[in-house]
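Here the complex is missing one protein chain, while the rest keep their positions.
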Amino acid sequence: MSESVNIPEPSKAFPGIGVSTDQGLLQWISSVDHKMIGIMYLLVSLLFFVIGGAEALLMRTQLALPMNHVLSPEAYDQFFTMHGTTMIFLVAMPAIFGFAVYFTPLMIGANEMAFPRMNAFSLWITFFGGLLLYFSFFAGGAPDAGWFNYAPLNQKNYSSGPGIDYYTMGLLLTGIGSVTTSVNLVVTILHYRIKGMKLNKLPLFVWMVLVNSFLLLAAFPSLNAALAMLLMDRQFHAHFFNTSNGGSALLWQHLFWIFGHPEVYIVILPPFGILSEVFPVFSRKPIFGYSFIAASSVAIALLAFGVWAHHMFAVGLGNTVDSFFSASSMLIGIPTGVKIFNWLATMYGGKIKFTVSMMFAVAFLVEFTIGGLSGIAFSIVPIDWQLTDTYYVVAHLHYVFIGGTIFGLLAGLFYWFPKMTGKMLNEKLGKWFFWLFAIGFNVTFLVQHVLGILGMPRRVYTYPNLPWYGILNFISTVGAFMMGASMLLLIYLVFKSKKSGEVAGNDPWDAFTLEWATTSPSQLKNFDELPVVHGRRPLWDWKKKP
Amino acid sequence: MMKLVVGTEAMFFVSLIMAFIYMAYNAGFEPHEVQQLDIKTTGIFTVVLFCSSFTLMLAEKKYNSRKIKSLKFWLAATIVLGLIFLIGQGKEYIRLINDNITLSGSVFGTSFYALTGFHGLHVFIGLIILSIVFVLAFLGDFNKPSSNVISTVAIYWHFVDIVWIFVFTVVYVLPHFTKI
Partner (left out) sequence: MFTLKLYVTHFFFLQSVENPASFQAEKINHLFNVFNVAAAAMLLLVCVLVTYICIKFRQKKDDAREASQTTGNKKLEALMIGIPTLLLAYFFWQTVSVENAVAAPLHPAQQPDVIITGHQWWWEVEYPASKVITANEVHLPAGKHILMELRTADVIHDWWVPQLGNKMDMIPNTKNYLQVDINKPGDYFGACSEFCGAQHAWMRIHVIAQSQNDFNNWLDSNTTNAHQPTDSLAMRGAYLFQTKTCASCHRIQGRNAVSNYGPDLTHVASRQQLLTGLIDNNETELFKWINHPQQIKEDAHMPDFIFDKDSVQAIAHYLAQLK
């Protein structure tokens, strides 16, 4: 029994994949096809990843030796602010949206997103937001108060350049893009699933995207409100965060982290979803504990709004408040951490194939455990009192963002590249890339834990020549350049494979979900007919019972 | 979709209202500034805005029972009531500014104008949408029964009203019962 797929029907009037027009590259600009938009999101992400990475390398060069003078203090401050802002808002989020808008319709058996034009709007407004943010470099200086831009340092009297204004406007624009995409994804997932795909049969990636979209819709308004207030402060002399006129420094921290901590889960849940697809396929088994993984993501989304003040243990909120947020932060660690064992149990008893995608997934297990454990250290208030705002935090957050988000996204890239281009991403070079990237990453950040324990604060443009500081920082810089080199390899790999890679076929991994039931890449209309879904692995069921 | 938009907008107003309350307790408003608010007049305009929700509800009802003429009438009534509310808010602003309470003057001014201003902006946007719907009604877009435009717009308009109830309570009513 099979079901014809009509909704939503993409119109031939819209340019998209498989529709030949004479427009050439212009076709990309005018496209509303979710697949082209997905690819463009990923390209935007790659572009900003290169820029943000270059900023990181400049910072690491400055920090390679004690009392170094490669960058001036202002330049260093602008670079670390832009590095953080870029990596969160212009790399992690676009990459996640790229995979989400490309694969959500394919995995639920739909032909398009619910609102194709809005989809294109979201992409471009995000991109323009990013461009606006970067225009600040030409307009008199980039923002220089850190990516969380604490008051009152973000006020005109301490940061008189236009950088913070560009930060505000840029983030508001990308924020609009994120919110509209989330609305789009929620409506698509709730209304356009193929017959039989109940919510408890959704592929876990789509589950995570769904939960994530709700999380995003609830979290972003808080940032937007804070940004609007900051804009009023800077442009109309309002008094929200202007501490010399009765404003409050802590209000900004509260509003920012009510957004900021859910944001951390916003960039980790979809990679969790990707891994929950990758592990089963390459272990040849269903996921272990589907219900736990799905339900725990909802728990994470809800708890995420009750943990924000663990970023503020050192501001003097008092032991009672600190203890409350300590408990909630530990609590959220459980649904997050236990997933590691779900994935391990998925692999257990399987027939594991070590493709590059699977290698990233397995490496993720170890890296994310390290990031998660140092995260638990920060939920223990007294330890946080010692180590917050040191290099220990820098190490922790990079183990979560790179060891978690980026490793997950790279597993997704190697897993889905054949579907997106019809060509395999070169596995042999891919393994070189994996080792170079993974080793470079650990060399860079493992030593930073020690630097934090030795008392090195974060966000310093230089440091005195104290024992171990020089050598550990130098090691970290060497690792950073290894990662830089590995990124060049990845870019070469992607464009080489796209041009002359091995042809992939429709289903190179013998996978389980619906995106592999169509051509690679699929036509403008993704599906004409699909089997009715009865289980969580529709394609597997279909292949078993011809 | 509109429900999601309203949900995310609701979080935005929660942030603004929490900021207002936080500023009230943390920085401390000048009591004389709080007392300058005209609770009576604004109370009347609050009733006006509240009525506009009912008129829009009636409009929706008329549309469902295919009475296009009454639909147009109640839509117009809604727009007029909304306009009256905005004019009322404008008068309040002018009076306060004449009394030297401005956005850049004090912490109270900052919080007050930001919160009520963002709400006013939402009323204004709602009026634009309603006007478009009104014009579309004359162009005959609603002669057929299948449209859900009016019910979607209504969700937004009711939301704006409900937000005002909260804003009014927090800004105008509560300070009379608590010591700020």
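Observations, loosely collected:
The letters A and B name the chains in turn, as written, and every chain counts its residues from 1.
As a working rule, contacts are C-beta pairs under 8 Å (C-beta built on N, C-alpha and C of every residue); 3 or more make two chains touch, one makes a residue touch a chain.
Predicted model only: the values in this text are computed from it and were never measured.
Note that the undisplayed chain, when the full complex is considered, contacts A. Note on the undisplayed chain: of the listed residues A:Phe89, A:Tyr134, A:Phe240 or A:Tyr463, the one touching it is A:Tyr463.
Within the full complex, the residue among A:Thr390, A:Ser497 or A:Ser520 touching the omitted chain is A:Thr390.
Per the touch definition above, the residue from A:Ile176, A:Ile352, A:Ala485 or A:Val532 contacting the chain not shown is A:Ile352. From the options A:Thr369, A:Asn506 or A:Gln523, the residue with contact to the chain not on display is A:Thr369. Within chain A, the residues in touch with the undisplayed chain are 72-74, 77, 144-146, 150, 152-153, 158, 243-244, 246, 248-250, 283-292, 314-316, 319, 322-323, 326-327, 330-331, 333-334, 337-338, 340-342, 344-345, 347-354, 362, 365-366, 369-370, 373-374, 376-377, 380-383, 385-390, 453-467.
Here is the rule we go by: only the chains that are shown with their structure count from here on.
The mean-CA centres of chain A and chain B are about 37 angstrom from one another, to the nearest whole unit. Those residues of chain A lying in contact with chain B across their complex are 114-115, 179, 182-183, 186-187, 217-222, 224-226, 228-229, 232, 236-240, 245-248, 250-251, 254-255, 258. The part of chain B that touches chain A in the complex is made up of residues 1, 4-5, 7-12, 14-16, 19, 22-23, 26-28, 103-104, 106-107, 109-111, 113-114, 118.
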